[in-house]
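The complex is shown incomplete by one protein chain, all other protein chains being positioned as in the whole.
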Amino acid sequence: MEETMTQPTKVAGFGRTLKSEEMVISMGPQHPSTHGVLRLELVVDGEIVVDVIPHIGYLHRCFEKHCEHMTNYQQVIPYADRMDYVAAMSNEFGYVVACEKLLKIKVPERVEYIRVIMAEFSRIVSHLIAIGTYGMDIGAFTPFLYCMRDRERVLDIFEQTCGARLLYNYMWIGGLSHDVPGNFSGKVKDFCRYFRPKIRELNDLLSYNKIFIKRTANVGVLPADVALNYAVSGPVLRGSGVAWDLRKNDPYSVYDRFDFEIPVGKGLKGTVGDCWDRYMVRIHEMEQSVNIIEQAVDKLPAGDVASAIPKRIRPDAGDVYVRTETPKGELGYYIVSDGTATPFRVKVKSPCFVNLSALPAMCRGAMIADIVAVLGSIDIVLGEVDR
Amino acid sequence: MLTYFRDIWDGVVTVLIGMKVTWMHLFTPAVTIQYPDVKLKLPERARNRLYVNMDDCIGCDQCAMACPVDCITIETVKSTPDVDLGLTSVGTKKRLYVPVFDIDIAKCCYCGLCVYPCPTECIKMTDVYEFAEFDRENLIYRFATMTPAETADARSRLSAYEKEQAAKKAAAAAAKPAPAAAPPAPGAPPPANPETKG
Amino acid sequence: MTAQEIVDSLKARFGDAVLEAKVDAFPDPWVKIAPASLREVCLFLRDDGGMLFDVLMCLSGMDYRGGKLGVVYHIDSTSKRHRIVLKTEVSEADPRVSSVESVWKTANWHEREAFDMYGVIFDGHPDLRRILMPDDWQGFPLRKDYQVPEFYNGMKVPY
Partner (left out) sequence: MKEFLLDLLHNEPLVYTLMAIVPLVWVVPFALFAVWWERKISAHMQDRLGPMRTGGYHGWAQTIADILKLIQKEDIIPSAADKKLFILAPYLVFAGSYAAYAAIPFSAAYVGSGINIGLFYIISISSLVVVGLLMAGWASNNKWSLFGALRSAAQIVSYEIPVALAILAVVMVTGSFDLQEINRQQSGWFWNWFLFQKFPFLFVGSLIYFVASLAEVNRTPFDIPEAESELVAGYHTEYGGMRFALLFLSEYANMFAVSAIATTLFLGGWNSPFGDWLAGPFWGVFWFLTKGMAFIFVQMWLRWTLPRLRVDQLMYVGWKVLIPFAFVVVIGVGFWVMALR
């Protein structure tokens, strides 16, 4: 295993035989395709990358320190929103599940179903951004705008539900801030009906385009054993062919009641675990999310969404680690309580942080353009990497 | 050799398929709007700029406590018992002057946590979302309606009253029955109408 | 494997290195390991046929107040479907823990983060630098007794 990790991914026909000088080049923190303020220190030999050293921390906003200085557990939620800001619902979800476990609260069924719908919507939103920006990284502009167009429709549903488009503060410990609006099911079903053909269009325009396949297949291959050793999660892990999805393998909330599949990378256009596989896993996951949403809306039980919200949140001393499957991967909250109203410690295991740490393993021996492709395919959000 | 030609064929075909998609979209109506000319209607739950109806504020400080970014600053002055500050619209009796109620909207994160604990529902999020300013100072919204003179007056009366009470207590402690006869203070002017922002 | 079995086999193999174990803890059972033998314990946990803990889910630095730092490891097995929490405690004066970077690569950045935030030193880590804070930052920000400095490189810190 050690060997596979140090072995550089050789580009066909690009053995480094000529004697040449290596150049250190700084990609970022201001660079169009580092998806935020990531800095990659590239050691390049011409166009071929010898080593990649990621430097992070430019967006460090002291989330964990803030949590220890809040007056109560509830106030953490707006901050949790701001970690992975393209899928804020999923971040809240993980936090409230962790707090409820710590408080030993059982939340009403209706709340669970609405949470699942919202989390799956946020998965669609996040994947749309990932796919759109990935297209941009590869050089295709138009898919990005199509993705943004569809994303707006989801954001409209979010806004009608909780009043905010991006940072929701919607899931509260023990409940939700609002019940869904009156015409919710109809709107959701409309969206599902609208969205399926759009995925096909996206496939026509981008996924099966020969140039796109050439750029992504066989690039940035991450074998399954290396992936597990790096503990990468989400589409990156599934792209490597490991069918590991916490919604199925360690179900939380009511995910065990839905019928859906775990898409995995099969290496259809190249090697298992290449960029195209990771990309395609996202496309298929959006389809699965639509399935889950449709099922959840059909089964949505009646009830009150605020009945289980505790008046005062003061968990017993203890610690809990809860992991949930966000669009980016496994988001873990390790919350330690000392019996007061303020968390003693909130550690976030962010999926992007871990996935990014595997970047050098995927990039050695690739070309500069491949770095962009690999970085786009692991879909990082710097807000979550740096917290 | 076969893959060579198939690659070229695939390349040409998929390029044409992609071109077909963009060609169709050339004639689809745009989904964007001309923003400041055309505006979308916000849903009723929209969370944007905060507004405080000072007529109803009882100065309980709950919103400031709930705020995760500490952008609300409230100072209160107790009223003397002889003053009637009136009732709020939900019928709560007001007992505190609120000389300072500042919201630094530049810090506000629009989470809405301040809205829920308010007992009189006087702080709420409106649908106003265009309030850019050139000076950061202008983003500190001062909702309090009391003039400095009124504040000073209220404070001095409070301290006078407190002194009096202390004196009374001391007197009561010294000699059991004390002649309590403070002349009634002139009624404080009611707070002026709230300054409607935006 | 249940938590009890895991703890038993750890105790049988490492004896003194297992300082304390609580298998009925809510919600996750945990084992406290001596900081110096962490690497061996983890290597055993990863490679032993009955354990196969192949994923390090989370590695958290801790400050337990009173001069005690700690590191908490949440590990998981994708094949055996069991999980356990390892805890370790070190003193602020000598915060040395043996690194598990060679066991799970993912620990590399997590350990750097714990070092950055708490000053826990991981023996055997190949590249122990600050990760989130600037390289020349003074102090360890997540320690409970941390005081925010007035200035950083001439810039006023509490803006």
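Note that the chains take the letters A, B and C in the order they are written out, and that residue 1 is the start of every chain.
Criterion: contacts are C-beta pairs under 8 Å (C-beta built on N, C-alpha and C of every residue); 3 or more make two chains touch, one makes a residue touch a chain.
All of these numbers come straight from a predicted model, not from anything done at the bench.
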- Out of all the chains shown, which come into contact with the hidden one? A, B
- Residue among B:18, B:68 or B:99 that touches the chain left out of view: B:18
- Query: Which of A:39, A:149 or A:189 touches the chain that is not shown?
  - Reply: A:149
- Task: Would you write out the residues of subunit B that touch the absent chain, in ascending order?
- Result: 8, 15, 18-19, 21-23, 25-32, 34
- Against the chain that's been left off, what residues of subunit A make contact? List them. 11, 13-14, 23, 25, 31-33, 47, 135-142, 145-146, 149, 205-206, 209, 211-212, 214-215, 367-370, 372
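Methods note: only the chains that are shown with their structure count from here on.
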- Task: Sort the other chains by how far their Cα centres are from that of subunit A and give me the top one.
- Result: B
- Using CA atom averages as chain centres, what separation in Å is found between subunit B and subunit C? 43
- Message: From the mean C-alpha coordinate of subunit A to that of subunit C, what's the distance rounded to whole Å?
- Response: 25
- The distance between the C-alpha centres of subunit A and subunit B, rounded to whole Å, is 33
- For subunit C, jot down the residues that touch at least 2 other chains. none
- Item | Junction residues of subunit B - those touching two or more other chains | none
- Note on the structure: subunit A partner, complex, touching residues on subunit C are 25-28, 54-58, 60-63, 72, 74, 78, 81, 85, 104-106, 108-110, 113, 117, 130-134, 141-142
- Message: Could you list, by residue number, the parts of subunit A that touch subunit C in their complex?
- Response: 5, 56-57, 60, 62, 64-65, 68, 101, 226, 228-232, 242, 244, 249, 318-321, 323, 330, 332, 334, 336, 345, 347, 349, 353-354, 356-358, 361, 386-387
- Note on the structure: Given the complex, residues on subunit A that touch subunit B span 70-71, 74-79, 81-82, 142, 146, 149, 152, 159-164, 167, 169, 177-178, 181, 201, 204-206, 208-211
